[in-house]
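All protein chains but one are shown at their positions in the complex.
Order of writing sets the chain letters: A and B. Residues in each chain are counted from 1.
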Amino acid sequence: MLDVNNTTRVELDWSGPERLQMNMGPQHPSAHGVFRAILGLRGETVVDVDAVIGYLHRCHEKLSETLTYAQYPSIASKTDYVAAMTSEFAYVLAAEEIGKFEVPKRAQYLRVIVAELQRIASHLLWLGTWCMDMGGALGGGATIFLYCIREREDILDLFESLVGARLLYGFFQVGGTRYDLPDGWVEQCRHTLDRINSRIDEYEQMLEDNAFFLARTQGVGVVSRELAEDVGISGPLLRGSGVNYDIRRNAPYSSYQDFDFTVPVETAGDCYARYKVRMVEFRQSIDIVRQALDKLPSGPISSRPALKSVAQIRIPKGEAYARVEGPRGEVGSYIISDGSAKPYRMKWRGASFSNLAILPHIIPGHKVADVVAIMGSVDPVFGEVDR
Amino acid sequence: MAAIPAWLMLLIAPFIVLNAVIGMVTYVTLLERKFAARMQSRIGPYRVGPHGLLQPIADALKLMMKEDVVPTAADRRVYNLAPIVFLIPCMLIFASLPFAPGLGVADVNIGILFFLAVSAMEIVGLFMAGWGSNNKYALLSAMRAVNQIISYDLPFIFSALVPVLLAGSLKMSDIAAVQQGSLLKWFIFYPVIGQLAFIMFVVSTLAAENRVPFDILEAESELVAGFRVEYSGMKFALIQLGEYAHMIGSSFLGALLFLGAWSGPGPEYLGPLWFLLKAMFVFLLVTWIRWSFVRIRVDQILALSWKVLLPATLMLLISTAVVVVWRTGGF
Partner (left out) sequence: MTPEQARVSLTQTLGTEVAAGVPLVVDVPPSRWEEIARYAKDTIGCRFFNFLTAVDWKEQGLEVVARVDNLEEGVSLMLKTKLGPGITNCASLTPVYRGANWMERECFDMFGIHFDNHPDLRRILLDDGWEGHPLLKSYAVDTPHPPYR
């Protein structure tokens, strides 16, 4: 029956709660991608976390040295694949900064519109998967997940009629954008935004009046302001810890200074604060898109001639670091160019890589169930972490 | 028609009830899936049979045909016995439920006590499953489960005792009989006490059934199916059967204690139908809550039970006793 020589015995140390090492991932329903966390548990409390990443590493940085400036933007969307538009944005901005290329006004406004729509879509996915992690795939979490996905599908429909692709686009190009708005797109966009606006009110009500949700998120995963800046987290995480910094406001790019929006800041630093920051960002993004649609100028969509060959775009020698405020934080691209059609070195500053580095500092001391809630509120996308 | 000898009755009645329960359990899974789907703006099972009506049968066939994978280092005897030990109490509770006056398998005069005691015995099977699997996740989940079910059985019992006090008897058919006659006689409409007791009963049921928001033991996002993780095929089906049977049994109990069991308009032979509808109402209420809320952490669950529910139900029980004595002029 029982093979006494070949079984694992768990030795219980009766002097205290049992010490256990539990592996979460890399295949795990609530790891947002491939991520392995080796948790050291004492009873139900986590005492140390070893975060193992790199399962999705494709060495974008080496790859970019072999691809020209015309080829790479489509590949750039595969870093943060949930918010592909902002990923391309950073690369293209850096290239334009080195080459000092002017981007026409219409292209800038188009870029703002798609970037903000992408922010809404990304936050919808975040809300759905976070609630699903906390509520279970067979429970209340799945309900909110399906509602958010339904909304996100509407935005992806908009992108599909604009670019032709739902998830990974090749919309940006050095000098402007590749596509212009088709007929009827503006109407469809306004319609979608109205619908999403009313639905977000429903979700807020569903969650914020819910004592269970508050109990799971308030006081959990507190990141102090000092820790936030020291580790280098950005985006809603930074603003949830009290730092009033938004690249769109502090270092505006692509005509963001023309738009009127507020930057939410919360001081509590816990999961609930980050949730509130993102909920406000929803509404602000909708507002920005409406303003941009109202003020959209006519004109060319690119300052460079249309692409006829791969090596058409040459950038003079120089280097630049350009960054955008992505849904997850500061997505940046540091390009060193040597005058040819391919970059000499490209460093991709992924927002999720720095955000994820906060986990070993804040998780110890929490229960196992909180690990999931914290990871969800950090909202990593492993394309960006591993590149 | 010759009178059926008593010993034959003892075999036929449980047989019928058992089969009816198994049939009901499988179709209740379909009801839950359809209900949840409509809440999530989708349709649910649709293809197997007209509007998905044959889905439970397809699921049952699938589970019967699956390979039975047993982990090498599992404790065989405990592992194999666990689903059975889990299932038997969940089925046994139906023996004490009267579906109509005189229509029940064993309507003992300590009916409520029997029901509550037997339904708590599923914990043994649950822990056996977690222990016998020789799996860290299963063990962790089984420990959480024992913790949670024991903590919530007390408020469950106390809130179920409120109708007992109001009716003055532990016998199920007596409790149901007191609620016959008019709608307002149902214990749920008893001023204040009835409503409070019903709410506490529903909350305790949620927790004793490991349903979201208290389903910490099978939190898929953390423990991936909890104590059931090493079970496949028919043994898994047995565990599922037991869980849903327990769920329905508690719904029936709730309908009997608070919603007047078989009282309803129309002729007497419609009684069991009304009973079924009321039980389904309680079940759907629990399902509605399940599909709307996120789950709470284990320490918050236990805090809720010991610090809030237990004192509340105790107070409720004592005040019920006071009210009953005062009403019957005992003071």
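Observations
One rule holds in what follows: a contact is a pair of C-beta atoms (placed from the backbone, for glycine too) under 8 Å apart; a residue touches a chain by one contact, two chains touch by 3 or more.
Note that the structure is predicted; figures quoted are calculated from it, not measured.
Across the whole complex, the hidden chain's contacts among the shown chains comprise A. For the options A:V231, A:A292 or A:I315, the residue in contact with the chain missing from this view is A:V231. Interface note: of A:Q21, A:T66, A:T262 or A:S340, the residue touching the hidden chain in the full complex is A:T66. Only one of A:M22, A:I38, A:L168 or A:V243 touches the absent chain when the whole complex is considered: A:V243.
Hidden from this view is one chain, which touches chain A at 53-54, 57, 59, 61-63, 65-66, 226-227, 229-232, 243, 245, 250-251, 321, 330, 332, 334, 336, 345, 347, 349, 353-354, 356-357, 361, 386-387.
Operating definition for what follows: only the chains that are shown with their structure count from here on.
Each chain gets a centre from the mean of its Cα atoms; for chain A and chain B, those two points are 43 Å apart. Chain B meets chain A in the complex at residues 36, 39-42, 73, 75-77, 134, 136-137, 140, 212-213, 215-216, 218-222, 224, 290-300. Taken in their complex, chain A has these residues touching chain B: 1-3, 6-8, 20, 22, 24, 28-30, 44, 131-143, 146-147, 150, 206, 210, 212-213, 215-216, 367-372.
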